[in-house]
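All protein chains of the complex are present and in place, except for one that has been dropped.
To keep things simple, chains are lettered A and B as they appear, and every chain counts its residues starting from 1.
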Amino acid sequence: MSNKLGSLRGLVTAAAPSRGSVLELPPRRALLYVPGDSEKKISKAADLGVDVVCLDLEDAVAQGRKDAARETAAKALAELSFGRSERAVRINAVQSGHCEDDLEAVLSGAALPDALVVPKIDSVEHVRWLFDRVKGLLGPRLQGEAPPALITMCESGMGLLNLRQIFEACLTRTNVLRLEACILGADDLQASLGLKRQQGTDDTLFARRWVVLHARAFGLQPIDQVYIDYKNSHGLQAEALEGRGIGMAGKQIIHPSQIAPVQDAFSPDPHEVEEARQLVQAFEEHQLQGKGAFTFRDRMIDQPTYLQARNLLQFAARVGQA
Amino acid sequence: MSNKLGSLRGLVTAAAPSRGSVLELPPRRALLYVPGDSEKKISKAADLGVDVVCLDLEDAVAQGRKDAARETAAKALAELSFGRSERAVRINAVQSGHCEDDLEAVLSGAALPDALVVPKIDSVEHVRWLFDRVKGLLGPRLQGEAPPALITMCESGMGLLNLRQIFEACLTRTNVLRLEACILGADDLQASLGLKRQQGTDDTLFARRWVVLHARAFGLQPIDQVYIDYKNSHGLQAEALEGRGIGMAGKQIIHPSQIAPVQDAFSPDPHEVEEARQLVQAFEEHQLQGKGAFTFRDRMIDQPTYLQARNLLQFAARVGQA
Partner (left out) sequence: MSNKLGSLRGLVTAAAPSRGSVLELPPRRALLYVPGDSEKKISKAADLGVDVVCLDLEDAVAQGRKDAARETAAKALAELSFGRSERAVRINAVQSGHCEDDLEAVLSGAALPDALVVPKIDSVEHVRWLFDRVKGLLGPRLQGEAPPALITMCESGMGLLNLRQIFEACLTRTNVLRLEACILGADDLQASLGLKRQQGTDDTLFARRWVVLHARAFGLQPIDQVYIDYKNSHGLQAEALEGRGIGMAGKQIIHPSQIAPVQDAFSPDPHEVEEARQLVQAFEEHQLQGKGAFTFRDRMIDQPTYLQARNLLQFAARVGQA
């Protein structure tokens, strides 16, 4: 028997990451952008208990304020306590002309960010350039410290088409940056794909499912688009639940009022947790009795359903829902 | 002219399989799983007139009953008459630790199954391992007998991403196993993609269309997900019709009561058959008169529409509807 397992070991390695491996990543239900040049907004954001605070050096900062933002963000990383929140920085895109200065400011400070968010990754060439620069900047620090997590942003048609190669290129160099998540950047993507936002059309749904498929296949967290109309809490909640339904692990947000509804949407409901607990218990009892599939509340239950329920319980425990 | 055709011949071969080639495959409108360790359920299933009876060694059989199921299934293949039904066996996954014993039991018996259903094929490595083992077991038998059909199951994000390479790897070795169909395994896939079943969300629709696209591109039959709530005949019918609408050729089922609604859903309606017959006749008359596109019941009819209608008539004849 051990002989057989021996011949199978290579297969298991070559195949997909084991299901549920995504659960070992930190929760990223909500990722809140804060302008990197606003000390006041950063301080406030650090206290909100959001899963990820993302200091933005890109779209939220005007061209003339980039240097101020770099300095303010680096200082915040070094001096501010973010409580249980993950500290991320969104730099400008590789192809923007600002990226190299951003990396220098963010990776030379006393404290590295927990995660680096890199927008507009369209090709393997972007990945190579980024990893080479980061390696050059972090240098010997990579021996002593864990490398920052990497969160790539997919924001164009070509970025979508190249997603697999992009992930594969990142995942061969996890000693420099640990790819863990992929954000769908909807506004640029809409422009790139010629989509038109209109009532009742699921304009970005295809692209969002495409990102989910690719990210989940590699055990990464797919993070959903921003809901721009931040005063419409009903619309936000609906879109967050939709995102969760299609397999997103979290959502970008732009306003503190979006934290609670979004983190709620990406947390399990109590009745789901309870049902999962009962299902797991029933399955394990049947398994002990040598029975396989069985009926539970009029549904046929088998191993995949059992694993799904167990995963739900683990996640609930992590976000304090169980 | 023959010169021109000569230079074109390679192109035709290199291109997609001719449309409609899928019609030469046996109908697989419904594929009924039966626990491989239940002689009684297998006997009953053999008499139901379902397109495919699938003796299950995987999820429907508890860990402690695998040997009993192998023996019972092999015996049923050798001794039982399945009437017009195709006899399939679902083995455990390549990466499960049970697969090698399953293959030995199923492929060493007096009667080979008509088709082998192999779950959780995630990579080309899985395909290679499977084909090597089957070739080793069937050996000289492959000279005299037609190899069993192969029905792969796609059940993870990586399985979806690798679908093209998986099909290509299988189709280069049709002398060992003849790849003919691909099943979407929804429960594992939902877990892999992080999908959440909820009211009104088409949670698996993207993955199902993805499987249809890839399977149909290679002339294979895509077979749809199980409808788990077997007491809800209305829901079953709706999902079966939806599956047919998106291009599925059939559906997995788990209860005898699901046979009729599912086989009906994947059969042509009488009025469709009649309309197709009239359209084919009208088109052929116009063609003889040297006219191309023409109007039939307010729709512009051209060659593609004509071919679609002819395919429908052929399929109707095969399942006894015309």
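By definition in this document, a contact is a pair of C-beta atoms (placed from the backbone, for glycine too) under 8 Å apart; a residue touches a chain by one contact, two chains touch by 3 or more.
Predicted model only: the values in this text are computed from it and were never measured.
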Absent-chain contact - pick from A:Glu86, A:Asp188 or A:Asp302
A:Asp188
Residue of A:Pro27, A:Gly159 or A:Gly247 in touch with the missing chain, whole complex considered:
A:Gly159
Touching the absent chain in the whole complex: find that residue among A:Glu79, A:Glu145 or A:Asp229.
A:Asp229
In the full complex, chain B touches the hidden chain through residues 4-5, 7-8, 10-12, 14-17, 19-20, 22, 164, 206, 209, 212-214, 216-218, 222, 241-242, 244-249, 286-287, 289-293, 298-300, 302-305, 307-308, 311
Residue numbers in chain A that touch the chain omitted from display:
35, 59-65, 94-95, 97, 100, 122-123, 125-126, 129, 155-161, 185, 187-188, 190-196, 198, 201, 203, 206-207, 210, 226, 228-231, 254
